[in-house]
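Written out below as structure tokens is the structure these notes cover.
One protein chain omitted, others in place.
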Amino acid sequence: MKAFISRIPPAAVALVLSVLLFFAGGLVQPDFLNAAQAINIVRLAAFLGIIAAGQTLVIIAGGEGIDLSVGAVVTLGAILTFMVSGGNNEGLWLAVLVVIAAGAAIGLVNGLGIVYIRIPPLVMTLGMAGVVQGTILAVTRGDIPGGVPRALANFVTGRFLGVPGAIYIWAVFGLAMWFVLQRTRYGRELFAVGVNRRTAALSGVNVPGVVILTYTLSGVLAALGGLLLLGFTQRVFLTLGESYLFPSIAAVVVGGTVLAGGRGSYFGTMAGALVLTMTESLLRAMRMGEAYQLIVFGGILVVLLSVYGRQRQSN
Amino acid sequence: MTRAFLRNKTYLVPLLLLLVAIGLNYYLQPNFFQPRVLNGNLRVMLPLMVLAAGQAIVIIAGGIDLSVGAMVSLVNVTLVTLITRESGPPEMLLGAGVALLLGAAAGALNGVCVAFLRLQPIVTTYATSFLFSGVALIILPRPGGSLPRALTTFYRSAPLGIPATAFGIVVLLLLWVLLRRTRFMQNLYAIGGSAAAARASGVRVALNSFFSYVAMGVFAALAAMMLTLSTGSGNSRLGDAMTLPSIVAVVLGGTRLAGGRGGVVGAVIGVAILTIIRNLITFANVPTWYQTLFDAVIILLALAGPGIVRLIRERKA
Partner (left out) sequence: MANPSTPPRSPAAPLREPVVSVRGVAKRYGAVRALESADLDIRAGEVVALLGANGSGKSTLGRIITGITKPDAGNLTIDGQSAHLTSPAHARRLGITAIYQELSLVPDMSVAENVWLGHEPMRLGGIDRRAMRENTAELLANFADVFSVPVTPDTVVDDLPPSERQLVEVVKALAWRPRVLVLDEATASLDSRQVDRLFELVRNWRDQGMALAFVSHRMEEIFRVADRAAVLRNGASVGEKLISETTERELVDLMTGGGELAAMVLQERHEDTAAATAPVLLELEAFSCAGVEPLNLTVHKGELVGLGGLQGQGQRQLLLALFGAATHKGSVTLDGHAVLFRNPRQAQRAGVAYVPGDRNREGLLPIRPILENLQLPGWRDYGTPLRLRQARTDANAAVQDLAIKIDSLDEPVANLSGGNAQKVVIGKWLMREPRLLLLDDPTKGVDVNAKAEFYRLLHRLQEQGTTILFHSSDDSELLGLCQRVLVMQDGHVRAELTGDTLDKQHLVAASMGAGVAVSAP
């Protein structure tokens, strides 16, 4: 049975699981089961999904790739938008540019440190996370002036045909990610780099370039995720992005992208984000004490991993 | 011959770094070596040192454990539940015993998942940290509890003029010396260096890996005991902030994240470096709002150090 399950694409299983959980929720809590709730969950998942996009790329690139600075960069993105736009729609465009630049800069530093100074990704991105957090504190001194541009809030939370903007944004994101991974030279080379860097280099791939670009993109995507998140939460605080960090990794892994690299897809991450968000919502709807929520969440994650996350034995 | 000998002493550069840091600290804080101040520093460092020691063992074997902070919290709340202000030696012993068993059990869970089920360590231990936190929250929903005065006083004391915690560090290092001589530890180095080669040589990779996580659990329990002695109370979130610093300390101390090289001596030095850097920032009169940034930048530079040195050497060649 397990062998059968592990041959189906993980993304599909995660999707089916989300649907099952949704109906399970309905059994436990009848008012859970309605379209509004479903849309709400997908909307929540959208932010995790967008934030996990960069993480997907980084993990596919292999080499123990991981980006632990995602949480801090999300917070930075939100705060920069808040401050630079000052709450005005006109300032929004400038904010977008600044956010992209900041995310790219951080990602670039990560990439350079990992490629040229050969600091392990876990350590490098962890260190950068601290630097980013420290920078946020130093610049804002705990007091953050600014506002949320109306246009942004409307874009994200406003509804079109009853579906929140966030979901459309996520859909477009998904298509863009698919395109990058499957229909560009960068995407093909990214998978190659993830499988074996030596082979890729000897096949003419610019491995350092691909890796640095990947971390840079991760920074940009996380920062943009923060910008969009601001449109949703409409307030900023210093730990805004923290709670998205490890779930972003979990979403990628549950979605079938192996941490060893060289394999995976963004659709998997999207499905993974859905499962995680669904689980969380379900637990909250069941009005379980925080303690039980934690335990069940951890337990489900372990179960999911044991179906999909198993490493190949080194031969 | 000397090259191979030095190559194994991965803590030499961190040691140098530590001496420099201590020097700077002494410069900024002249009473650094006074017993009261020294004792204060050691008290803060000891729990993290014990925790980092366990983390070093897991990392050497090629794994990593992100649930250590939650384990510490779990053991902490268990201890304050079993031991109260009025407890006598029997309860204390019971508490210690249960703590060690609990740590081992938690480590065993990680070990089963990572070593036997072959789940990925980072995400798996992240998942189990939720489990441990949840159980901790059930045991102690609100911070509280207290220990017998004698225990907390002992932790602060300085028998024969030497801080009790210093003895603790010495005991930790002695424990490491003994552990290093075992076939178990040799196997862990081999597994971390090349699991395939270890397996081909007849080393039971899964079993040894499993026990590295159990060892981590035991060390986490010990760290929790130190921490509880230090704070004298319980909190289901107490240890959570210790996880990432334990990893940073291990790496700072010269242990390779991929496994196969390094040791506990380095991890202990790494914790000392981290603590003293924090001191330096405070005593250098860095404005409060900039302290986190300085701390982070210095740590990043320290982590980048060996890599930068290598880069310069390669450019020269």
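Going in written order, the chains are labelled A and B, and every chain counts its residues from 1.
To be clear about the criterion, a contact is a pair of C-beta atoms (placed from the backbone, for glycine too) under 8 Å apart; a residue touches a chain by one contact, two chains touch by 3 or more.
Note that the coordinates shown come from a computational prediction; the quantities given were computed from them, not determined experimentally.
In the complete assembly, the contact with the undisplayed chain comes from A:184, out of A:34, A:184 or A:243. Here the missing chain is touched by one residue of A:154, A:203 or A:239, and it is A:203. Of the residues in chain A, those that touch the hidden partner chain are 179, 183-185, 188-189, 191-192, 195-196, 198-206, 262-263. As for the chain not pictured, it touches chain B at residues 1, 3-5, 7, 178, 181-183, 186-187, 189-190, 193-194, 196-198, 200-204, 260-261.
The definition used in the following text is that only the chains that are shown with their structure count from here on.
Between chain A and chain B the centroid-to-centroid distance comes to 30 Å (mean Cα coordinates, whole Å).
Every residue of chain A that touches chain B in the complex is listed here, in rising order: 64, 66, 113, 116-120, 122-124, 126-128, 130-131, 133-135, 137-138, 141-142, 246, 249-250, 253, 258-259, 289-299, 301-302, 305-306, 309-311, 313-315.
Across the complex, chain B meets chain A through its residues 64, 113, 117-120, 122-124, 126-131, 133-135, 137-138, 141, 195-196, 199, 244, 247-248, 251, 257-258, 289-297, 299-300, 303-304, 307-308, 310-311.
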